[in-house]
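Not every chain is included here, but those present sit where they belong.
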Amino acid sequence: MGIFGIEVDVTNLINIGLKIGLLILAFIIFIPIGKKIIERTINRAGSNQKISESRVKTLEKLLVNLFSYVMIFVFIVMLFAIFTIPIGPLLAGAGVLGLAIGFGAQGLVSDVVTGFFLLLERQVEVDDYITAGGYDGIVEELGLRTTKIRSFNGTLNFIPNREIIGVANHSRGNMRALVDIGISYDENIDEAISLLEKVCAEFQQDERFKDGPNPIGVQGLGSSDVVLRVVGQTENGEQFGCQRDMLKRIKEAFDEANIEIPFPHQVNIQKD
Amino acid sequence: MGIFGIEVDVTNLINIGLKIGLLILAFIIFIPIGKKIIERTINRAGSNQKISESRVKTLEKLLVNLFSYVMIFVFIVMLFAIFTIPIGPLLAGAGVLGLAIGFGAQGLVSDVVTGFFLLLERQVEVDDYITAGGYDGIVEELGLRTTKIRSFNGTLNFIPNREIIGVANHSRGNMRALVDIGISYDENIDEAISLLEKVCAEFQQDERFKDGPNPIGVQGLGSSDVVLRVVGQTENGEQFGCQRDMLKRIKEAFDEANIEIPFPHQVNIQKD
Amino acid sequence: MGIFGIEVDVTNLINIGLKIGLLILAFIIFIPIGKKIIERTINRAGSNQKISESRVKTLEKLLVNLFSYVMIFVFIVMLFAIFTIPIGPLLAGAGVLGLAIGFGAQGLVSDVVTGFFLLLERQVEVDDYITAGGYDGIVEELGLRTTKIRSFNGTLNFIPNREIIGVANHSRGNMRALVDIGISYDENIDEAISLLEKVCAEFQQDERFKDGPNPIGVQGLGSSDVVLRVVGQTENGEQFGCQRDMLKRIKEAFDEANIEIPFPHQVNIQKD
Amino acid sequence: MGIFGIEVDVTNLINIGLKIGLLILAFIIFIPIGKKIIERTINRAGSNQKISESRVKTLEKLLVNLFSYVMIFVFIVMLFAIFTIPIGPLLAGAGVLGLAIGFGAQGLVSDVVTGFFLLLERQVEVDDYITAGGYDGIVEELGLRTTKIRSFNGTLNFIPNREIIGVANHSRGNMRALVDIGISYDENIDEAISLLEKVCAEFQQDERFKDGPNPIGVQGLGSSDVVLRVVGQTENGEQFGCQRDMLKRIKEAFDEANIEIPFPHQVNIQKD
C-alpha cells in the first residue's frame, strides 16, 4: 500500500492498536482506585493530625488533581513509547516546532508555578471567599493549573492560575461593618451622634461584633445631607448581616427620635 | 522555457497535477465516510455506557473536529511529498522564515493547548450557558482550535480557544434568584418584611426553588427608598423566570397591602 | 565611475533595466488573463455542483486574492534572480537584519494563519453580517491577509485578519426580536400582559416569525415604570424590522386600551 | 597625539572630511533632479494611460518618498564606506548591539510591511477620507513609513504605518444619510410617517440621493418621545449636507402640520 512514497505496514498497525487498547484499559481500571486511595489516606491523616477541615479538603482535592495530571503525563509518555518516538530529543530540540510549542506551553508552566505558590504560601484554601482574576466567590477547588470559584449567583468560574495575579482573601480575620447615614443640615449633629452611640451600645452586646461598632464622626458634607459614619469589627462572614441589621436599627431609631434622613434637596428660584 | 534562469519541466508539471487531483479525490471520498463512522461509534458507545447526552454531544463534535484537522495535516504532508519538499528539516531549521512561522503558529499551539484543558478539566460541555472571552451564550461546539457560542440574540460567535482565559459556567448547580425592592421611608420596615415573608412562603412551595426565597433584610438606604433584598436558590436555568415571577408577585402584594414603592423624591425650597 | 570604492558597470545596468521592463510587461499581460480564468472556472463549477451562491462568491474572491499574492511572490523571486541575489541563505540567516525582518513579517504570517482558519472553519462568508475586530457590517471580501467589511453607514473597512480575534456572525440562524415596554405602576400587570398576548397573537401569524413572539413577564421595576418584556424568534435579517413593527403595534394597542406608558416620575416635597 | 592609547591620524581626518563634503554636495545636487524626473514621468504616464487622478497623486508622492529613503540608504552605505566600516558583518552579527538594533529597527520593518500592503491592496489613496490609528481626516500623502492625514480642524497628523491596524475608508461607494426624529407620545404615528413620506418624496428627486430616503418606522420608545427613523443612500461626500437639509425640511414640515417634537417630560407628584 505505497501511496506517494509512504509505506504502511498493516500488521504493525494492528499491533499498535492492541497496545493502545490495553493501555487505555489499564488506566480506566487504575485511575479510580488511585483516587480513592488518596482520598482515604488524606482523610485519615487529617483526622489523626488535627489539621483544619478546610486544609484537609484543599489537600485532598489538590492531590487528586495532581494525580490526574501525573497519570495523563504517564499516559502520553507510554503512547510515545508505543509509537517508538523518542521524547528526549524532541524536548531538547530548538527548531521551529520547538519554538512554537515552547511558547504555547509557556502558559502551562506559568499556571503550575503560580498554583504551586498559591498553595505553598497558603494564600487560598477551599471554602475561602476570595476575589482574584476578576472573579469573586467561594473557592471550590484549588488545582495545579486551574482554580474553581463559585460565585454567589451560582456560576462556577474556572480560572487558569496564571490569571490570579493578586488574591484578595476575604476569609482571613475579622471584617469591617460600615454604615454611612445622612442627616439633615438642620439637625443637631451632637444629638444624632449620641443617638448613634445608644444604638451602637446595643450592638456591642451582639457577639458577632468583635470590636465596636462606634460612630466616628462627620464623614462629609453632602449636597443635601451631613454624612455620619459608624464602624465596627465583626466575625468573618457576618459583616453583611451586621450591616443590614445596623441599617434597619439606625433607621428605626432615627424615626423614633424624629431625626430626618433627607431626600435630595434643590433650591428653586422663579424667574419670569 | 528558461526565463531568467528558471527552467520549467512540462511533463513534470502534468504529473504533479494528476497526483494532486487524485489526492483531492481520495480525500473528498474518504472524509464524509470517516465522519459518519465517528458519529455512529460515539452514539452507540454513549447509549451503551450511559454517559450523559451533553457529554456524548461534546465528544462527537470534538472527534469530528479533531478528525478534520488530522485529515488536513495528512493532506498537507502528502502535498509536500508530491512536491518532494522534506518537512523535517523545514521544521527543525531556525532561519528568518522559521522565526516568522514559529511566532505566527504560536497562537495555533496556544489554541490547542487551551482547548485540550477545557475538555480535560470538563470546564465546558456542549449546551452549557457560559461567559468566556467577552462573549456569552450557549456552547454549540467545542473544537480543538475554536469554540462556538450561540448568543441569546441568535448571533453565532467563533472564539479562538486561546482567548478563553477564564470561563464562567452558568450551568453548574443551583442559581441564585435575587430581588431588590424599594419601599418608602415612611413605611414600617417590619411590616414590609413580614409581607415579603408571606410572599416567599408561597414561592417556597414552588419546586423550581431549591432553597428559599427569603427576605434577608435592609440592603441599603437609597436616596428615595429603603431597599429590601429577597434571595433564593433555584434550579439551574430557572433563575430568570423565578425572578420575573417574584417581581410580579411582590409588586401585587405591596399594592394590596398599600405599601408604596416610591418614585425618586426631591425636596424643593422656593427662593425669590 | 568609481566613487568611494564602489564600481558601477553601465552595460550591466542597462541589461538589468531591460530585464525588469520585460518582467513587468509579462506580468501586466498575464495577471488579468489569470484572474478571468479563475472567475470563470469557479462560476461554472459553482453552478454545476449546486454550491450556495455566497460560498461561490467567497471562493472566487479568495482565489483571485490568493492568485495576486502568488504573482507578487513570483515577481519578487524573479526580481531577486535578475539582481542575482540568492534568496535561500537570506531567509535562513539569523543576523540583525534577519531578526528585524522576522519580527516585522510575524504579523503577515499571523494574518495568513488566521485567514486560513476563518475560511477552513467557515466562520465567515461573503455577504454575512458580522462583528469582528471592532468593526461591524457586511463582509465584502475575505482575503488571505485582509477582510473587507462594509459598514451600514457605507464605510468600507479593511481589517488585517490577525485583528479578527473573535467573530460574532449575525447571519447564522434565527435572530431574536426583543421589546421592553414600561407601564405605569398604577396599571394592572395582568391586563397589560393579556393585551400583549393579543398583540403577539397577531404577529405569530406573520411568517417572518419562527417562534413567538410572547410576553415573558415583568423584567424589572424601574424608577418610574414596571418593565414588561416580549421576546420572539425571527428569520435572519428580519429582526430589526420585526422589532420596529412590534414597537408601533404595542404602542397603538396600549393607547387604545388606555394603558399608560409613563414619563419619568418625581415626587416633589415643598419646603420653605 | 596619543591620549589614553588612542592614536589620531590628522591627515586621515582631513581626507575623510573632504570625502564627506563631496558626498553631501553630490546628494544636494542629485536629489532635487531625481525628484523632478519622477514627478514628470508619473504625470505624463498618468495622462497617457487614463489612470484616475488620485491614483496618479498617490503614486507620485509615494515614489518621491521611496526615492528619498533609497537616497538616505545609499548615503549611509557610502558614509560607512568612507570610514571603511564593513556593513555586511555588522548586520549578520548577533551580539548585544545587534540585539538592541534588531529590536529598535523592528518598528521600521513593520512600518514598511504595513505601508506596502496599504498600497498594494489599495486600502487608501490620496484624498480619501479615512479613520485609522485613532485619527480621522483626508489622506494627504501615503509614504512607505508614515501616512499624513489632514483632520477637518486643519491639524496635520503623521501616523507611522504600523499604527494603522484597521482602516475605515469613508470614500468608497455611497454613504448613508440617517435622521432620527422624536414625536410626542400623543401624536398619531401613521400621520407622522405619511408626512415623513411626503418630505422624503421631495428628496428622492434630489440627485445627491442614490436610494431613498424613506421612513423605516418606529426605532424606539424614548423616555419622552416616539423615535421615527428616516434612512437614505447619498453620493459619497454628500451625506452630511443631505442630513442637514433633511433635518431642516422635516422640522419645518412638522411645524406646518402641527406635529410636536417634544421636550423632555417629567411627571411631578406633589407631597407635603
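The chains carry the letters A, B, C and D, assigned in the order they are written, with residues numbered from 1 in each.
FYI, a residue touches a chain if its C-beta (ideal position, glycine included) is under 8 Å from a C-beta of that chain, and two chains touch if they have at least 3 such contacts.
From a predicted model like this one, the values you see are computed outputs, not experimental measurements.
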Inset, instruction - Tell me, please, the full copy count of this complex, given that what is shown in place amounts to 4 chains. - result: 7
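In the analysis below, only the chains that are shown with their structure count from here on.
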Inset, instruction - Could you report, rounded to a multiple of 5°, the rotation needed to superpose chain A's C-alpha atoms on chain B? - result: 50
Inset, instruction - Please name the chain that ends up farthest from chain D once chain centres are defined by their CA atoms averaged. - result: A
Inset, instruction - Could you put a whole-Å number on the gap between the CA centroids of chain A and chain D? - result: 47
Inset, instruction - List the centre-to-centre spacing of chain B and chain D in whole Å, with centres computed as mean CA coordinates. - result: 38
Legend entry - Two or more partner chains touched - positions in chain A: 263, 265
Legend entry - Touching residues on chain D, where the partner in the complex is chain C: 19, 23, 26, 78, 81-82, 90-94, 98-99, 101-103, 105-106, 108-110, 112-114, 117, 120-121, 123, 131, 165-170, 172-176, 178, 185, 189, 216-221, 223-224, 226, 233, 236, 239, 265-272
Inset, instruction - Please give the residue numbers of chain B that touch chain C in the complex, ascending. - result: 3-6, 72, 93-97, 99-101, 103-105, 107-108, 133-135, 143, 145-146, 150-160, 163, 181, 224, 241, 244-245, 247-248, 251-252, 261-270
